[in-house]
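Take a look at the following structure, please.
In this view, the complex is presented without one of its protein chains, the others remaining in place.
Every chain is named by a letter (A, B and C) in the order it is written, and numbering of its residues begins at 1.
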Amino acid sequence: MPHDHHDHPHHDAPPDPMTERVRRLEAAMVAKGLVDPAAIDAIIETYAEKVGPKNGAAVVARAWTDPDFADWLRRDATAAIASMGYAGRQGEHMQAVFNTPREHNLVVCTLCSCYPWPVLGLPPVWYKSPAYRSRAVLEPRSVLAEFGLELPPGTRIRVWDSTAELRYLVVPMRPEGTEGMDAGALAALVTREAMIGTGLPKVPKRVPAGVPS
Amino acid sequence: MPHDHHDHPHHDAPPDPMTERVRRLEAAMVAKGLVDPAAIDAIIETYAEKVGPKNGAAVVARAWTDPDFADWLRRDATAAIASMGYAGRQGEHMQAVFNTPREHNLVVCTLCSCYPWPVLGLPPVWYKSPAYRSRAVLEPRSVLAEFGLELPPGTRIRVWDSTAELRYLVVPMRPEGTEGMDAGALAALVTREAMIGTGLPKVPKRVPAGVPS
Amino acid sequence: MNGPQDLGGAMGFGPVRPEADEPVFHAGWEARVLGLTLAAGALGHWNIDASRHARESLPPAVYHASSYYEIWLRALEALIERQGLLRPDAPVPHPRRLSAAAVPAAIAAGTDYARPVAAPPRFRRGDRVRARNIHPRGHTRLPRYVRGHVGRIEAEHGGFILPDAHAHGRGEAPERLYTVVFDGAELWGPDAEPGLSVSVDAWESYLEPV
Partner (left out) sequence: MNGPQDLGGAMGFGPVRPEADEPVFHAGWEARVLGLTLAAGALGHWNIDASRHARESLPPAVYHASSYYEIWLRALEALIERQGLLRPDAPVPHPRRLSAAAVPAAIAAGTDYARPVAAPPRFRRGDRVRARNIHPRGHTRLPRYVRGHVGRIEAEHGGFILPDAHAHGRGEAPERLYTVVFDGAELWGPDAEPGLSVSVDAWESYLEPV
């Protein structure tokens, strides 16, 4: 049964307490017919392999290259994103927020870990950490510095605390020097952090000749 | 050396981790000449045996029986209490607050465990607990109910959060049926809880004849 | 509730520590907890608001000492216990057990939390509003750090299920939802970083006109 294949890095060591505790709970739930182990496997497979920040990167790259799509994304992010096949759990009510030279957007959930799963996958540990949740609304500039991101002093910061069922996707500004790139190449520049607001898109590796870096 | 006589309820069991941790710290501090074990013993002896709520009870009983002292206590609690020999650490700046039929006083320290040591000794665990510290300022009536104290609905509650170096002593109302009692007998009715505000003085065991209970 | 989950503005948690090349799960049991939580949710005995309330109702010492999926696990255990799903007399199998075949559709469908609200919006874009100074003992999604503070309505999103009711079996009680923006200095006074604004999404009953 696949659900028995928990990771055992050391086969000669006893399983750790959490592994045991979860295994016991799952066994009891399976025995009572509450869950189907194969359904658990299917859920895990979805988020481990199918859904992740590549989805969001495709959305952002398309917004950079398709003004009509960008406009749709701004007006009705849920529908625009669903049109690309990214919809469902924890993305039922999407909102895209666009960075500008004057304002940088940052997303947090101070109360739990709300995060747009269909476009970004499951949140990283730091996003769920008390450090991030407590500080993002109070001292985002200090937080961004810990990600190596120093915004110009004149750039305002807008923090979106996801306190309801709206889920936020940050659309960063398209980097300079990407004029000749297509959506596929652009998507490779869009990191998860850029779509949360704790980072910026990567600078393209090869700057076209004649364009100052 | 007296400081080695930590409590060992089971002499055949290994000491618990906290005992070991404290013992190691003390040994290191003694070795560096930072502390004298006999001074530690003297401090412990002071608070384990000499200073406690009996001091405060004597103050309250005197206030009940000596109107001039009660007046002094109200005007300058530090001096009035010091005149009875109770002064010093964590009682440098005292304030006595008097219960009335209209208002009941309750003392807490939401930020740590401020408490009037010279008159009440060291605080009990519940006074230092997050449960008490968090709730006393928000829902004191619910807290008092957990002490078995139900105040009349019309009685206001005044909570004193000890956020500075002022230390509060609640002077409860003198119980009915105590008219013939002297200060010594009255002091035996004054509990620690009554002087924090989570209780009332005990009702005298023998009500004098002719006085309705 | 003013529980351990309400972290906005709290201090003492140290730096944020991004992890390079972070895996989706850090242990097999984390993946199982995710799967169990989603599959158990499909049984219909509780909703997302009740789940969140179960997590924030953990004792603060437990909440703060637990990793994220440990919090999920403890809340799942509590919900199962409360609903008696493992009791000897519970029917086997559960009539709403999620099958593997149904997983893709369930994930793709999600849950629509929007609900029609007949009454007109009480607030309009641009209105100044105050987040009410409420301290409910039960679930709420109005964080403590905005309560009592004045912001501006930026958007009205139509009706949504009200978590404060939904978490406690008091129905969906839908209300209009607003995005409310607060100036950093309004929230944090002289200790605010310059150029900061913070928004929350707030149900109508969380707000009062200024």
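Worth a mention:
Here, a contact is a pair of C-beta atoms (placed from the backbone, for glycine too) under 8 Å apart; a residue touches a chain by one contact, two chains touch by 3 or more.
Computed from a prediction, not measured in an experiment: that's the story for all the values here.
From the set C:F25, C:F160 or C:W188, the residue in touch with the chain omitted from the display is C:W188, counting the whole complex.
Summary of contacts with the chain left out: across B:T46, B:T65 or B:S83, the touching residue is B:T46.
Although one chain is hidden here, its contacts on chain C can still be listed: residues 1-4, 9-14, 56-61, 63-65, 132-137, 147-149, 187-192. Seen from chain B, the chain kept out of the figure touches residues 3, 5-8, 16, 18-19, 21-23, 25-26, 28-29, 31-36, 38-44, 46-48, 52, 87-93, 110-113, 121-122, 124-126, 128-135, 137-143, 146-147, 153-166, 193, 198.
Methods note: only the chains that are shown with their structure count from here on.
Put simply, the C-alpha centre of chain A and that of chain B have 54 angstrom between them.
In terms of their C-alpha centroids, the spacing between chain A and chain C amounts to 18 Å.
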